[in-house]
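I'd like to ask you about the structure that follows.
In this view, the complex is presented without one of its protein chains, the others remaining in place.
Note that the chains are named A and B in the order they appear, and that numbering of residues resets to 1 at the start of each chain.
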Amino acid sequence: MRYLPLTQPDREAMLSLIGAATIDDLFVDVPEAARLDGPVRDLPMHASEMAVERHMSALAKKNLTAGEAPFFLGCGAYKHHVPASVDHLIQRGEFLTAYTPYQPEIAQGTLQMLFEFQTQVARMLGTDVANASMYDGSTACWEAIVMARRITKRGKAILSSGLHPHYVSVSKTMAKFTGDVLDTAAPELAADMDLDQLIAKIDDDTSCVVVQYPDILGRIADLRPLADACHAKKALLIAVVTEPVALGAITSPGEMDADIVVGEGQSLGVGLQFGGPYVGLFGCKDKYVRQMPGRLCGETVDADGRRGFVLTLSTREQHIRREKATSNICTNSGLCALAFSIHMTLLGEAGLRQLAEINHAGAVSAAERLSQIPGVELVNDSFFNEFTLKLPVEARPVVRTLADRGILAGVSLGRLYPGQDDLANGLVVAVTETTTAEDVETLASALQEILA
Amino acid sequence: MSINQSGWRPTSPEANTGNVPASVTGNKALMLEEALIFEIGDSHTTGVDFDTFGSPANAGAQGTKDAARNPGFLLSQENKLGGLLRTAPIGLPGLSEPETVRHYTRLSRQNYGIDLGFFPLGSCTMKHNPRLNEKMARLPGFSDVHPLQPVDTVQGALEVIHQLAHWLVTLTGMTSVAMSPKAGAHGELCGILAIRAALEAKGEGARKIILVPESAHGTNPATAAFAGYSVEDIPATAEGRVDTAALKARLGPDVAGVMITNPNTCGLFERDMREISDAVHAAGGFVYCDGANFNAIVGRVRPGDLGIDAMHINLHKTFSTPHGGGGPGSGPVVFSEALTPYAPLPFVEKQGDQFVLIEEENADEHHAGSFGRMVAFHGQMGMFTRALTYILSHGADGLRQVSEDAVLNANYILRSLDDTLDAPFGPSGPCMHEALFSDSGLATGFSTIDIAKGLIDEGFHPMTMYFPLVVHGAMLVEPTETESKAALDQFIAALRSVAERAKAGDPSLKTAPHFAPRARLDETLAARKPVLVWKDPAPLAQAAE
Partner (left out) sequence: MSRYFTQDHEWVDVDGDVGTVGISEYAQSQLGDVVFVDVPEAGKTLSKGDEAAVVESVKAASDVYSPVSGTVIEGNAALTDDSSLVNSDAEAAGWFFKLTLSDPSELDSLMDEAAYAAFVEGL
């Protein structure tokens, strides 16, 4: 077995030192009834590298990849070009095969990277601080709601109808068990976000309002009035960003006075990967840092006075605080955070701005083109790289038909909101730098044909 | 002959006479210092060249509008940003590609990794990460697929999930598995929520207590509390196992369940596991098993045979997906028949020849009891492909050999060092996959941390220190099965030497490590005055004011 270095003579010599006759003697504490006398039944035996590769490649070939088709899906996961050096660097063994940096003297690489990541994320989100990452955007969103409850000591969270339905669903699942009260609503196919409705709902029991920016339909709105309304009632504003590239073009939620800003960082460096692993972004105002979940890296000096970095404020965490921890999170998403950070370093501010411009320009022209199709309406007044179309028919079957033609047309709202008739005609279309004009034309003519 | 005129007249090197001046760069040959990107980059530089929207051939096509023709598109009236165009700078430095590659390569060299050497971090299972796993995860068919594509276009991805699920269920002897939890602690949460859902469905929601042995990982009590339970500790016996009598005595109508790690964090198999499970079930509760240490028994013991109701499996431990400097992990949870109806969404089912994704809309048909969704999308697909690759490589026979070699290596370390270091549970019999020592016998003023830092100078990653809490100055050594006997022997010799220095009170150990990129770091300073983000130094003129 290629991954096991012990030889049979090694094993025998080691058993003899231990004073055991056979390997079975080391498993004596396992009750006899639970000991298996051989390999688990009905499973295949070991295989060569070539055989495994063949098996996995055959499975991979059964999928239609984003790169093979005109591709327009978004809704929380976006196809962006990731420079080749990102993947090369994250595969360096010293990053890939390291553990959480508990021994900082031999983990400065990971720690410095996390410090840089925290700074990049905080600046993008417009927050004072950011942590070393969460699992993904959806879990970061729930952690933010719990954090707001701890800070305000209130149990009611108001979730915008424009929040990703999976994020809402995760929160609902958790709230069933924690007793948090969630005020939720389904979106409407309207040009404007629901900020006025949200403001009207805020009361003295409200811990926070959670709003997505841009929202699930791609809409963008000025969050400042909402932040003011929250703060007037001593509630917090939590903003959720699922497309961080947008922050190259639009004002960040933190700059609009959001208290906690969380996000999904998948767009930068990570790739689609059928939904995971992704990387949760989590930033907040300075004054709330001790209520934050997750790991934090901080700057310090070593015994010789040289700058170095360590994990810090660990007493918030489960391995010290146990049942009083701010969260049970342990492993974060370190390698994805590294990929995010490298991609962000390659882009720099100028590159992020240019990337955002290309995305937005592409989306604007695609929206124009697609809304010229008879019967198709553009729902949004505002958007970044993703917008919602209202088709004259139910969108879900249209998406399936287009998939049969090799076009991955976008996300139908019927998929995200099954059973909601008023949304069934909605189709969310994302356009990024990977989308060509030819792709848009292919989609437009196929859609036109199907709708005709 | 022609005379050598180059000036270079090779001779044997001279011996070092000491008094070497420090380098002006702070570098020490291959040990290279590296500044922060905020110190070396600037906001105008980018390491990415962009294509404009639309391929060159289509630049003039009707209806397209590209950024190249409108380089100031964001600034134009045509933008659709709702008046929220960013005007202030963000402060993100950029580097060219060669600078970027060098920055991160230099950073990487300040890290210790499994690829570099022995990494016996107890409870973390730092085993070799096969590169085939990485290669397979990067096949476009897995890496370049969107989670919301029509299911007909992702049948291969769903089949991977289904195949891995089959392996996990079969290896554990359980009924079902929830694949979506993102990491071990998230898996724990999944298991505890399923227990709570099951109890509530039986009208037993009043059970509010979860019993947790005091040797447990911190995630266990944190998880139970996060799920709305109160936590009560169960003591350990003198031999390092759960006090079964104390546990049984605490069971009652207020107890929802127990969370037990098996093999436990002292590296021992919980002999009474079946008895504990039966007692908990008889008292109306459920048994959660922390599967962090499944590596010790995979292929030899099926947790399902021990009466367990739920157990998470850290794919990044037992099934060797990389730890990546702190994740991403993946924590699928296997369930007994009793908990299966409450498992979370989504999951993959095979219906005829088709793989179907069971989500909110179709769950009602036969999964109405599900407690709901824990994550956006379907879990850590990139980890599933790696874990399945690893499992197929080993097969049922190889996995059995994995646990045997892991246990053999740990016992070899335990018995090779128990004459030098105190092994509090050594007399309890063989250990499983990890060997536990205490700081008993060290010179006054010396502690486990000094041994750990001394090991760094010897070129090893230290073992887990000060955990589990039930042993004073605990040192938990987990060698895993992917170490050769020669590697173990070298480590044993190094740990013996460092331990003897600690017992003799060698003061140089208090200032170790001496040869690492950094000496001991001031964690007190970091916590008292937290600096969590880079702050640009004030411009000179401003600073002078």
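The criterion applied here is as follows: a contact is a pair of C-beta atoms (placed from the backbone, for glycine too) under 8 Å apart; a residue touches a chain by one contact, two chains touch by 3 or more.
From a predicted model like this one, the values you see are computed outputs, not experimental measurements.
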Practice problem: Quick one: say which of A:118, A:133, A:171 or A:314 touches the chain that got left out. | Solution: A:314
Self-check item: For chain B, the residues touching the chain missing from this view
Solution: 466, 523-524, 526-528
Quiz item: Of the residues in chain A, which ones touch the absent chain?
Solution: 290, 312, 314-315, 320-321, 324
